[in-house]
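For this depiction, one protein chain was excluded, whereas all remaining protein chains were kept in their positions.
As written, the chains take the letters A, B and C, and residue 1 is the first residue of each chain.
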Amino acid sequence: MTLELSRLRKSYGQFDFGPVDLTVDDEVLAVLGPSGSGKTTLLSLVAGIAVPDAGSMRLDGRELVGLPLEDRRVGMVFQEGALFPHMTARENIEYAARDGDRVGSLATLLELDGVLERKPATLSGGERQRVALARTLATDPDALLLDEPLSSLDAPIRKRLRDELYRLFESLDIPVLYVTHDQRTATALGDRLAIVRDGGIEQVGPPSTVITRPTSRFVARFTGTENVFDGTVTDRPSTGATVSVGDVRLQTTVSDVPASAVTVCIHPSRITVEAPDEADENRPANAVTGTVARWLNEGSEYRIDVECDAGSITLTTNVRPPTFERLALANGTELSVLIPRESIHLIPEHE
Amino acid sequence: MTLELSRLRKSYGQFDFGPVDLTVDDEVLAVLGPSGSGKTTLLSLVAGIAVPDAGSMRLDGRELVGLPLEDRRVGMVFQEGALFPHMTARENIEYAARDGDRVGSLATLLELDGVLERKPATLSGGERQRVALARTLATDPDALLLDEPLSSLDAPIRKRLRDELYRLFESLDIPVLYVTHDQRTATALGDRLAIVRDGGIEQVGPPSTVITRPTSRFVARFTGTENVFDGTVTDRPSTGATVSVGDVRLQTTVSDVPASAVTVCIHPSRITVEAPDEADENRPANAVTGTVARWLNEGSEYRIDVECDAGSITLTTNVRPPTFERLALANGTELSVLIPRESIHLIPEHE
Amino acid sequence: VGFDWLSVALVLGGVLLLYYVVPLVSLFLSVPAGDILAQITNPTVVDAATTSLLSASVSTVIATLFGLPLAYWLARTDGAVMKGVLAVVILPLVLPPTVGGIVLLTVFGPGSPLGEAAVAAGFPLTRSLAGVVLAQTFVASPFVVVTAKAAFESVDQTLEYASRSLGEGRLTTARRVTLPLAGPGILAGVTLAFARAIGEFGATMMMAYYPRTMPVQIWVAFIELGLDNAYPVAILLVGIAVAALAVLN
Partner (left out) sequence: VGFDWLSVALVLGGVLLLYYVVPLVSLFLSVPAGDILAQITNPTVVDAATTSLLSASVSTVIATLFGLPLAYWLARTDGAVMKGVLAVVILPLVLPPTVGGIVLLTVFGPGSPLGEAAVAAGFPLTRSLAGVVLAQTFVASPFVVVTAKAAFESVDQTLEYASRSLGEGRLTTARRVTLPLAGPGILAGVTLAFARAIGEFGATMMMAYYPRTMPVQIWVAFIELGLDNAYPVAILLVGIAVAALAVLN
């Protein structure tokens, strides 16, 4: 199955969505963007809740534009589940099921056997979302749309349901559009990631590419690249350009830099720190010395801001607790920051 | 200033809150718990929105019970800001300000100068929360309560406002109660962490203690300890007990184990992985060999599940991208898992 | 100071409540129970009750049948056209009933072409049960529309989208999702319309003084025979109002 959107457009008063071109095969496309960027509009158009002003949408070759919701064979899991409150969990699933056996097998698959006779109001958030998922799957849709199904859940339940979704998606052979504003969920579940901004798609690609090779400052910031600097390309041999950020000179592996004014992006997770005496000049990484300006305990990792000795830039990175403790990090600790050459990404400046 | 709650109780129908005893000095106490656990009830009681059934609350020696809201000098920042929609940002702050200069200095402190003349409906989520904060601070409260002020914000804005709050809290010399269901925010902002469950406080302590030394399975799970196993203490020398989890034997540094049936907790962030040939038997850590059963890209780190060769347990850990790439991790990769002795925490079984 | 204002507010509210309750209680204190039972079986009272119940039932059915689709449309539409239509629906609500009677007479009265034709066909639209129904429908049906509109609005449209995305059409969605969920609100609207119809006086006096409905009978009894003779019908109507109230809660 393939879902193909082409030149899709929709205006609501001040807000313009599109034109959007997008092809989704039997894969999970995670749609990530800030609130109000048009994520839900995209789903509404595909589901048939909103009518596009222009463009076409083809699912498995069928044109969806003009088709009423009920004839699209597009399943949608709504944000809070949208369960029918006057029906039990079983009745909700039966409402959609084409045959009776399906209810039983879906209930087993989604671990709902114990709650089938309960009304939605008495279910927990995670149970509600699982019932909503079972109800949608009961129709055997040709495409599946999910609108932030995990956003209202507590962390441990969210993680667990996310893992269940991961397994479920692997067993589905249909296009899945998964809308979220949470970067971790998007990268974990998406085979590809689409970053949405102001009604348009800013970048599409595999999660690791989008994270490490953002095409704009917006994508960089939204996918967690906190180290974004203005830089100047000073040298551009074929082995990789050299870029200056303030007084810091960084070697990169980028060989095709069109401009000399660039935005330098370094994802915090790509940077490692070590004690100054551990530094090894021969490694193919940029080593910068600095001191810890601030640290924050984020639970499973520490976030540290390092003020570089040369120049006025501050690098942010995250450090696992064992490293944090081994280096005895504290405000003022001197350390060496390693920035691998290939982790430095350059975006040409347009201004 | 000190806020002292003692034997505080409140019942709403089926839900019983308390009895809670809690002392908050000039510090930030982050209150973390699942939805419905009583976090908001706690704030409502202190603020005066709800009336306790029993107990006392003293702020700077004054008894709060019986005092109307307006006489408590307790500032509260509500979940969505609760700005007065018919007033501009400036009018909202002036509503609370005891003198006119205060509005200007707070607007500058919270970077609101450009939006003072706008109505709340035209402000972004982050701006709304900053106005709400300014409005509350304008009253110079003796204690500050915050109810999930960041929960409705997008990730980059949330991170930025969190950093601003961090700096702001450092400059305040009053008790701050910060309620959230987000573990990262709680550990980053809290000088201490209180874990709330079913209307009671389950554990209070510095974030790193609560995370690494949870007193119950619930606290462990809620603070991100995904490795929770049933274990048996097999040997208990003074240097530290040995515990068996399935067929895996682990050396700990725990010298005072009361029971032999224990819950073994290992926080994923404390575990490190290396290639099998890097293993060094002499290090004071438990080395366990296994294979990667599954991995998930979570954006700034990878989460991997490792099936241990000896026995049926699966260990979860997170790995930074440089390590993930260096070890070329994939499903089926063999590796060595290092569990430092001091990172193994035991909870006696009560059942 | 805060305490004083609170007390004043409570006293004001309490006085208003007393103003509603005391006259009703007083009515029941004014009449011996035995008398009432005897008078209620009086043929005049029975006739009036029959006319009222029949006409109010018919009016309510008409109001519901014609009003629900309009209410649904109003609930699910936005913009200027909706506002205009809503204003038209509310107009009969704010129009004095006697004026309602007058405007209906200009269309259905014996002097109008329609009224003449109806009389010629042996089915007069005034001074007939039809006239009562026309008057009651004009005055009561907006209650169904306005209340059912609110009831439909309270049903999250997402639920309708969910139903349709599960492959069910508009009709099944309305029958199995929207109507069951809006049911209590619709029932409230139907009840209000019935109560308004059975109490209708002003427009009915204009359109159909005969056959006498209960409110008209109260008036006639009061004018011709004095206050005491209006009690039996009044008590019947209080009973119906209380029953309506029970349905509303």
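Definition applied: a contact is a pair of C-beta atoms (placed from the backbone, for glycine too) under 8 Å apart; a residue touches a chain by one contact, two chains touch by 3 or more.
All values derive from a computational prediction rather than experimental measurement.
Student: Decide which residue listed in B:Met76, B:Ala89, B:Leu106 or B:Leu146 touches the omitted chain of the complex.
Tutor: Answer from the full complex: B:Met76 touches the omitted chain.
Student: So that we can see where the missing chain sits, which residues of subunit B does it touch?
Tutor: Against the left-out chain, subunit B lists 47-49, 68-76, 78, 82, 84-86, 95-96, 135-136, 138-139.
Student: So which bits of subunit C touch the chain we can't see?
Tutor: 1-2, 5-6, 8-10, 12-13, 15-17, 19-24, 26-27, 29-30, 65-67, 69-70, 72-73, 83, 85-100, 102-107, 109, 111-112, 137-138, 141-142, 145, 169-171, 191-192, 195-196, 198-202, 205-206, 214-215, 218-219, 222, 227, 230-231, 234, 237-238, 241-242, 244-245, 248-249
Methods note: only the chains that are shown with their structure count from here on.
Student: So the centre of each chain is just the mean of its C-alpha atoms; given that, what is the distance between subunit A and subunit C in Å?
Tutor: That gives a centre separation of 56 Å.
Student: Measuring from the mean C-alpha position of subunit A to the mean C-alpha position of subunit B, what distance in angstrom results?
Tutor: Each chain reduced to its C-alpha mean, subunit A and subunit B end up 24 Å apart.
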